[in-house]
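Here it is, the structure in full.
Each chain you see keeps its place in the complex, though not every chain is here.
Which chain is which? They are A and B, in the order written, and residues in each are numbered from 1.
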Amino acid sequence: MSDRKTALVLSAHAADFVWRCGGAIALHQKLGYDVTVVCLSFGERGESARLWKDGKTLTEVKSIRRKEAENAAKALNVHDLQFFDLGDYPLVVDDQNKMRLVDVLRAVQPKFMLSHSKYDPYNTDHMYTSELALEVRMIAQAWGHNPGEKVLGAPQLYLFEPHQTEQMGWKPDVFLDITEVWDQKRAAIECMEGQHHLWDYYTNVAENRGNHFRRNSGGQAGGRPAKYAEGFQSVFPRTVDEL
Amino acid sequence: MSDRKTALVLSAHAADFVWRCGGAIALHQKLGYDVTVVCLSFGERGESARLWKDGKTLTEVKSIRRKEAENAAKALNVHDLQFFDLGDYPLVVDDQNKMRLVDVLRAVQPKFMLSHSKYDPYNTDHMYTSELALEVRMIAQAWGHNPGEKVLGAPQLYLFEPHQTEQMGWKPDVFLDITEVWDQKRAAIECMEGQHHLWDYYTNVAENRGNHFRRNSGGQAGGRPAKYAEGFQSVFPRTVDEL
């Protein structure tokens, strides 16, 4: 294990990590982190409407989605991209894959984790993944799980921005300035050829979160001139030395 | 105005700042902040039962409460302690004093503010003060309020720990390690001679929040060995460069 700081993203479908925390990934790579991204499924059935309309087969859809995610990860400079290929709509994680995920957590020893919102009536895969994140984090912390391995500390779990925030009861408590890596995030977004209709949507989101960043960092009285930002909701409280 | 960082505490009654954020005050003074504390009332009617039982007059009660607060402030190394003497049970702030408070905010230009929880069915003075904190913060940010003065930026408002947290719907999202200033906080607490029954109570609180600090900063896998801590709930999201 290297001395670099690390982070882990748990993404239900292959594209989620791009829209929802692509900026955080690119920025933390630049800050010296190794960011690992786990895609539990390719989102092949539920999030690839265009491909199915074009008559692609399941194998083709998965292959295309994998390629898109790999390209996006490259644009974001992701350290390690892992596909669990567990199927979607519904996503089901059996005991064996749950333990495989625990192994990843222990190997990575992330300083923080990123995953989905707690509630999502549009997409039960998302809320399932969020619950799973809490469960595997707990198992990885247990001294009696594979005794002798290095146990996990207490990494923060940040819930990244869902589609239609208010319907999910998601409320950000931290905004991250991603201006300096925006070009990378936009490039990653443009790798998602099957979801063209979301390119501008998430550009708008980034611009408006930039506005929130400015509003909350001093406003017209001199706030940081962030142009693009991402918002996150913390599950756990912070422990600090200075407010 | 000096170059030192600043903070402002808005306390409904004279003793609130001691129990609820005495550690934060002492620690930030040590970190180079100038901390101003405004006590809107002495808590003379509602929080001085022992003195009234002893037959003290209103003037005597206020004088004793003032002295106790001054001693506690000294122990905590408070930069500036102001008494507005507006009465309690109920506390009422008229327009003139509201503007006086805005003046203080603009003069201090705090990096962050500290005040009461949003809800408190036991003590309506507390929730009134919390609303007031939001109102004066807003006025102080207005470019058209006393044009020409330096307007306020966007300081965080931290809600400090109420008595009986769950009844107030208060949920901390940040814990502050106050171990190195604990002796000062305990000394300040012991200045509150009329509320002896709370000395151990808030010592217990500090110890247990220390436990929460440890749980959230790594747990048995190597968290910071904080012995004493204070918890706070942020009203506004943070704007950061690194998660």
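Following the convention adopted for this analysis, a contact is a pair of C-beta atoms (placed from the backbone, for glycine too) under 8 Å apart; a residue touches a chain by one contact, two chains touch by 3 or more.
The structure displayed is predicted, hence computed values, not measured ones.
Sequence-identical chains make up the whole complex; the displayed set comprises 2, and the total in this structure is 6 copies.
Following the convention adopted for this analysis, only the chains that are shown with their structure count from here on.
Spacing of chain A relative to chain B, judged by their CA centroids, is 37 angstrom. The touching residues of chain B, when paired with chain A in their complex, are 7, 24, 27-28, 31, 112, 141, 143, 151-154, 156, 158, 172-177, 212-213, 215-224, 226, 229, 231-232, 234, 236-243.
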